[in-house]
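A short worksheet on the structure shown next.
Removed: one protein chain of the complex. Kept in place: all other protein chains.
A and B are the chain letters, set down in written order, and residue numbers restart from 1 in every chain.
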Amino acid sequence: MSFAADLRAVLADDQVLDHPLDLHVYAKDAGVTPGIVAAVVFPESSEQVAAAVKIAAKHEVPIVARGAGTGLSGGAVPTRPGLIVALTRLNQIEEVDEAARTAWVGPGVINLDLSAHTMPLGLHYAPDPSSQSACTIGGNVGTNAGGPHCLAEGTTVSHILALELITAEGEIVMLGGAEPDPLGLDLVGVVVGSEGTMGLVTRILVKLTENPPEVRTLLLAFDSIEAAAAAVSAVIAAGVVPAAMELMDQPMIEAVENFKSCGFPITAAVLIAEVAGHPAAVDSEAAVVAQAGRDAGATEIRIAATEIERDLIWLGRKSAFGAVAYAAPDYYLHDTVVPRTRLVETMSAIYEIGARHGIQMLNVFHAGDGNLHPLVAFDAKEPGMLERVKAAADEMVRVSIGVGGALSGEHGVGLEKRDLMGEVFSPMDLDAQARLREAFDPKGLLNPDKILPEGSRCYDFGLVANLEPDSLK
Amino acid sequence: MTARAIEDWQVTAPEGAASEVLALAPPDLDSVARVLEWASLEGRPVIPWGGGTHMGPPTGAPPEILLLTSELNRVVDYQPDDLTLVVEAGALVTDVEALLAERRQSAVLAEHAAGSTIGGMIASGVSGYRRLRYGPTRERILEVTVATGDGRVITAGGRVVKNVTGYDIPRLMSGSQGALGVIGQVCLKLWPVPEASASLSMEVAAFRSLYRPLALLETERGATAYLAGTAEEVAGQAQAVGAEARAGLDWPEPLTQSTQIELRVPAPLVAAAVEQVRAADAESFRAQHRVGVVAAGFAEWSDDRLAALRSWAEGQGGAAVVAAASKQDVDRWGAPPASVELQRRVKEAFDPRRILVPGRLPGGV
Partner (left out) sequence: MPWETSHAPRQHELDACVTCGLCLPKCPTFRLTGSESASPRGRLAAMSAVASDIAIVDSRFDEIMSFCLQCRACEPVCPSVVPFGRAMEGARAETAAQLPHRARKLRALLLGPNGLGSRAAVRVATLLAAVGQRLRLDKLPVRLMTRISGLRRIPLAPQSHLGVLRSSVGERIGSIGLLAGCVQDSWFGGVNDAAVELLARAGYDVHVPTGQTCCGALAAHDGAVAGAESLAAINAAAFSEYDLVVATAAGCSAHLAGYSEWTQSGAAVEDRARDITVVIADAIAAGRLPTLPPRNQEVAIQDPCHLRHAQRIINEPRAIVRAAGYVPVEIDPDGMCCGAAGIYVLTNPETSDELGNKKADQVRASGATLVASANPGCEMQLRTNLGTAYEVKHPIEIYADALRSSYRAAGA
């Protein structure tokens, strides 16, 4: 039987798409590179996911899991004719355990919906990527998604206790558990952030976080990025780890104001800081932040007095990508991380690269953890523009890696940053990652061509297998 | 491996190890890798050894070679402003924390760590009581350099606090029991130490009114909440619950019994787990409320007691782990995890000849 016929034998008609138009619709996520799709399935149970995986394995068709398709690095795009397993129908919030502060959810549950659901219990799901109104928990697990509030709370992996995994062979396996330190190797930590290359996640036990009793949100204006970055370092040096510390540069502030009018001062840099916690602590912590700002030469310091003012500040921050979309037809977004102390020099280098390539650049980033998001706004229809943007992009990434940084902090490596992995890791390091992947997916059918560059698995490194005992003596 | 190298690196077997093993303390991680490569070729079982403080009862094949990390003990790079520390695995936890304390920072490792090494704590999967606030140790391993079972030296992760560049091998090393490789060097994420802290004796029932405590412990002598934060916050919280606050953190002494069993259960079941260990005649116990760990010490070994506690814990979706036993040949872990086949494959990805502590992981992996 044909691939699609096999799929239809186990799934209902409305659970399989293979019309060329649908395949075209599914060829892209929120990244820039399109892929090739063989079929799309919409399983409604773990068993159906397992059945679809088995059929794909039988036909040797690559398998790509997809949530809302809001990923920015091409993680949900098949590079060769592949089966897209859309997990959007596994969208049940199955059970919320108030005492344990946990919830079992399907991968298709939308991030913000979960927090809205648990709000009456005074709990929320902490990772808050900018796309949280649309992205799914399953997709967050795939990329180990972050967000502004990950500074204090940690990224997705810190909030996942257990996973139900459909393996490359189509077996259903439970990883982790509700108890602390589940027995054996921490395979949950391996699967989170693996972008669907280790298996497909069908149920997720997430940790819920107590809503802070008090929050203070500050907006600090500076006349240079350097001054703002100095304030960030001073806050940390003072022993305070705020819930979030976000920095925006002037082009970004202007774009946001143009888009949403949040009342941000038009200045070289705006730092948004939020401290959250016990009522007796937030004011003194806010004072530490304000003092650090003053010492660094802040030209204006606002502390949101009402919920509306706080929401307006966050609206400005969270509208950043929308503002760029509003201003330019195309954008390319980076996600490197550098040590916090290297922020200023990295930013200057990035500005220099932008100027040299003549590209328009806007910056908004998670300054607290050194996660940069230089955003290049451009028009792909302009001849030669895409090449210039990509050349500048590569340079920016190399600068970040040069100061000891990482390729991606929260968006994932996917397709777009895959070929830069060799800049960070040695061939031996990549081989180790490839072996780990092989342990989960011996036939290489789970989201192939993602994360690791071609040829990462190097059999030359199997030294032990190649050498005879005597040759070492 | 040359006989000369073996001679140069050989040391007396540390206390707690079988005296017949070949104990080696290579000078650097490349040398560690050479030993592992040789052991792989020869098919000799190896046990990595840090401080020997959290080895647990012997499990799996008896080792022929014991690899000490005592020569790998340098602080490589401490960046207080980045809240990161790069340190070699053989460094003592107490030394490292003393260094960090000078800048009022901490790696939030176990509170009682006399003689323990950084690498040993990570490989044993040990977390401190403060995990309630800061999360378990595995949350803070940003980068590792490891010598794998077949003698490759690999690095994964990065020296930044947020990173999805490649698979999270650093986290995988936590609790790996030395079965994947010998940890040579790690980068740890640090936390600032809050300005004030206090210990509050109180009833377990009153724990719930506290916001973000460091730890909520119960022992055979009563319950204590540990708080940290700004001075106003600590004083305010103490006042609100009406408990007398002792400045500083007076952690309970570690268990000393020759038989120790650790129950790991979903957090709401800690009170029930405490009842279980009391009923099993525990001399002493350390219960971590809202975390789910209850460690108990017993005067003597009893197979029946382990079976009863294990049957209860596993019935609750948890586990009963033997941390120390006065008897040989005990089943340290109990029922293996559902993912045991994947666990075996992952081990072999790092240690294809299965020479590193074979059978030490749950399920005989």
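We take it that a residue touches a chain if its C-beta (ideal position, glycine included) is under 8 Å from a C-beta of that chain, and two chains touch if they have at least 3 such contacts.
Quantities reported herein were computed from a predicted structural model and do not represent experimental measurements.
**Student:** By the document's own contact criterion, which visible chains does the hidden chain reach in the full complex?
**Tutor:** Touch partners of the hidden chain, whole complex considered, are A.
**Student:** May I ask which residue of A:Asp97, A:Asp330, A:Asp394 or A:Glu438 touches the chain that does not appear here?
**Tutor:** Once the missing chain is taken into account, the touching residue is A:Asp330.
**Student:** Which candidate, A:Phe321, A:Phe365, A:Phe425 or A:Phe440, sits in contact with the chain we can't see?
**Tutor:** That would be A:Phe321, which touches the missing chain.
**Student:** At which residues does chain A meet the chain that is not included here?
**Tutor:** Chain A touches the missing chain through residues 14, 17, 19-22, 24-26, 28-30, 40, 42, 68-70, 86, 88-89, 91, 108, 110, 113, 131, 133-135, 259, 319, 321-323, 325-326, 329-331.
Here is the rule we use: only the chains that are shown with their structure count from here on.
**Student:** Quick one: report the Å distance separating chain A from chain B, using the average Cα coordinate of each chain.
**Tutor:** 29
**Student:** Applying the document's contact rule, which stretches of chain A touch chain B when the two form their complex?
**Tutor:** Residues 97, 99-101, 143-144, 146, 150, 154-155, 157-158, 165, 167, 173-175, 177-187, 189-190, 192-194, 210, 213, 233, 236-237, 239-241, 277-281, 284-285, 337-341, 366, 369-371, 404-413, 417, 421, 424-426, 428-433, 435-440, 451-452, 461-465, 467-469, 472-473.
**Student:** Can you list the residues on chain B that touch chain A in the complex?
**Tutor:** 1-2, 37-38, 40-42, 79-84, 104, 125, 127, 131, 135-136, 138-139, 148, 150-156, 158-169, 171-172, 174-176, 179-180, 191-195, 211-212, 229-230, 232-233, 235-237, 264-268, 291-293, 316-319, 321, 333-334, 336-340, 342-343, 345-350, 352-353, 361-363, 365
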